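I'd like to ask some things about the structure below.
All protein chains but one are shown at their positions in the complex.
Labels run A and B following the written order; every chain starts at residue 1.
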Amino acid sequence: MNLTKNTYLLQTLLKNNNITFKKSYIKKKIYIKNAGDLKSSRKNYISFFSNLKYLNLLKKTKADVIITKENFKQYIPKNKIILISDYPEIDFAKILSFFYPQSYYSTINYKKLKLEEITKKFPNLKFGINFYLENNVKIGNNVQIGNNVTIKQNCKIGNNVIIGSNVVIESSDIFDDVHICDGSIIGKKGFGFKFIGKNCIRIPHIGRVQIHKGCEIGANSVIDRGSVGNTIVGEYTFFDNLVHIAHNVVIGKRCIFAGQVGIAGSTKIGNYVTIGGQAGISGHLKIGDNVKIGGKSGVVKNIKDNEVVMGYPAKPIKEFLKN
Amino acid sequence: MNLTKNTYLLQTLLKNNNITFKKSYIKKKIYIKNAGDLKSSRKNYISFFSNLKYLNLLKKTKADVIITKENFKQYIPKNKIILISDYPEIDFAKILSFFYPQSYYSTINYKKLKLEEITKKFPNLKFGINFYLENNVKIGNNVQIGNNVTIKQNCKIGNNVIIGSNVVIESSDIFDDVHICDGSIIGKKGFGFKFIGKNCIRIPHIGRVQIHKGCEIGANSVIDRGSVGNTIVGEYTFFDNLVHIAHNVVIGKRCIFAGQVGIAGSTKIGNYVTIGGQAGISGHLKIGDNVKIGGKSGVVKNIKDNEVVMGYPAKPIKEFLKN
Partner (left out) sequence: MNLTKNTYLLQTLLKNNNITFKKSYIKKKIYIKNAGDLKSSRKNYISFFSNLKYLNLLKKTKADVIITKENFKQYIPKNKIILISDYPEIDFAKILSFFYPQSYYSTINYKKLKLEEITKKFPNLKFGINFYLENNVKIGNNVQIGNNVTIKQNCKIGNNVIIGSNVVIESSDIFDDVHICDGSIIGKKGFGFKFIGKNCIRIPHIGRVQIHKGCEIGANSVIDRGSVGNTIVGEYTFFDNLVHIAHNVVIGKRCIFAGQVGIAGSTKIGNYVTIGGQAGISGHLKIGDNVKIGGKSGVVKNIKDNEVVMGYPAKPIKEFLKN
């Protein structure tokens, strides 16, 4: 997504977006350039801290302004400006929405390249009818694109990529030799929101999808982009049809996922992992290398390297077969 | 769907559609305006009665003509015209097909508004390329529509609605602040048919889909329209990707369904219900308020308010964890 080049006086930014804080410790005049998580933030960024697990990142963050809860105030480094909120993620999301106005749904900007611009810019590109290509997309050599494909701004498409028909790609980097089959949706906003009392706040998603070299994504599959970080598919990983990959999932190389597999948000999967059809993995788990997960399994806890599991909840295959 | 304004003499209607009955008790000359279920029928309607569960509705129906089985004839009020059939639903379906000729597949009428008609009628509407909009659609303010979207006749789209690319909408009412993500199909004919000996009869679907205020429908999801009544999604209910909602399902408000959830026909789900990824619910069930259903569960019976269930078949979470 495009980063605005403007900066905003902190108080003006908050006022114009109707964001009020319980308390604010604004010790000096500060201009805000952008918002980000603790890790990716730079100077003149606004970030948030709401989980002690990330204390280490807090100590190293370059963000100048931190939104946090009352009882976490003590952990914030002295040189930061502190804003106190009952729901730091929500107030952070509001600021993120300002900097990335389309980040809570979709980045379509209706600025389509004309046919002659496409053929001039990419003279060797093969593409079908009704191709919608936004500005600022890089496309490599020997790429083939089907009908009714939408590729939105700031995407990168490598060499020898094959994209089927009716595919939508946004906020994504597609590396060399990848095949994306018909009807797949890559880079959609993740499924994130919070109910605060009667209100429901959609969480912006400013991350990307990265599909590395040689992968194949089956038909009618969906891969959501990350909320702040990225959703990543490692090289030579293959998905069959109707697979669902949620936001911030990270998958290693040379994995094979059969049809209708689903992976919930933020789960990390190692290399050489095979997953049978219709199996599902809960969110925030860690699956090791060389793991084999049987078809229709439901994985609800971490799995170590080289294990073979099956069942719901998934257990080592020997136990499963014993029952 | 459009109701024909014509009326038809009952005998002529049956003759022209090659519908014959085992017996008919046509005591008087009657003109038929339309067909409907017992509840929605008005005067000059034709309806059917084939399940004693609906005896109460039969007593109050305004329909003038009732198709029923031989052994149910005794329950029909005296003032009705009675048609006796071995398969009342099938003969009713044939009549329904006459009044709603596209109801057993799709309502596409190929009467697309021209681009200049769209921009004149909806001067502030934002829409992508290749937009197909039929006549008689209402669209509110501040609506954003992606590429390759099809919206068929008689749909209503509220204010602040965001519709992704490659979305098909028919026979649907989409209320304010709803997001429908890329590739979703809303209002498709439900999965209904009957095998009678060697024949297979498709059941017409004349109901609608209603998606209430503030909902989100994930990518590549499908929501079927109702057969006679409607399929309903209550306000601020959120679906993730690849969700399947069958005909006549009714879902309450502020529910959350994770990816690849499936709900079979006519099931009713209360408010504040959360359902984990890949879980499924059988048809014709009643799920109470505040119920939590674990990922991958298979629900095969009713669940009371506030229960937390998991497993296949789904049982209270304590029992599930004990095993």
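We adopt the following convention: contacts are C-beta pairs under 8 Å (C-beta built on N, C-alpha and C of every residue); 3 or more make two chains touch, one makes a residue touch a chain.
Given the structure is predicted, the values throughout are model-derived calculations rather than measurements.
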Candidates B:88, B:262 or B:288 - the one touching the absent chain: B:262
Identified contact with the non-displayed chain, of B:39, B:202 or B:268: B:202
Touching residues on chain B - with respect to the absent chain: 105-106, 108, 110, 112, 130, 132, 148, 150, 166, 168, 183, 185, 188-189, 191, 193, 195, 200, 202, 220-222, 224, 242, 244, 246, 260, 262, 264, 278, 280, 282, 298, 300, 312
Residue numbers in chain A that touch the chain omitted from display: 126, 128-130, 144, 146-148, 162, 164-166, 179, 181-183, 214, 216, 218-220, 236, 238, 240-242, 254, 258-260, 276-278, 295-296, 311-312
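By our rule, only the chains that are shown with their structure count from here on.
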Rounded Å distance between chain A and chain B, as computed from the means of their C-alpha atoms: 34
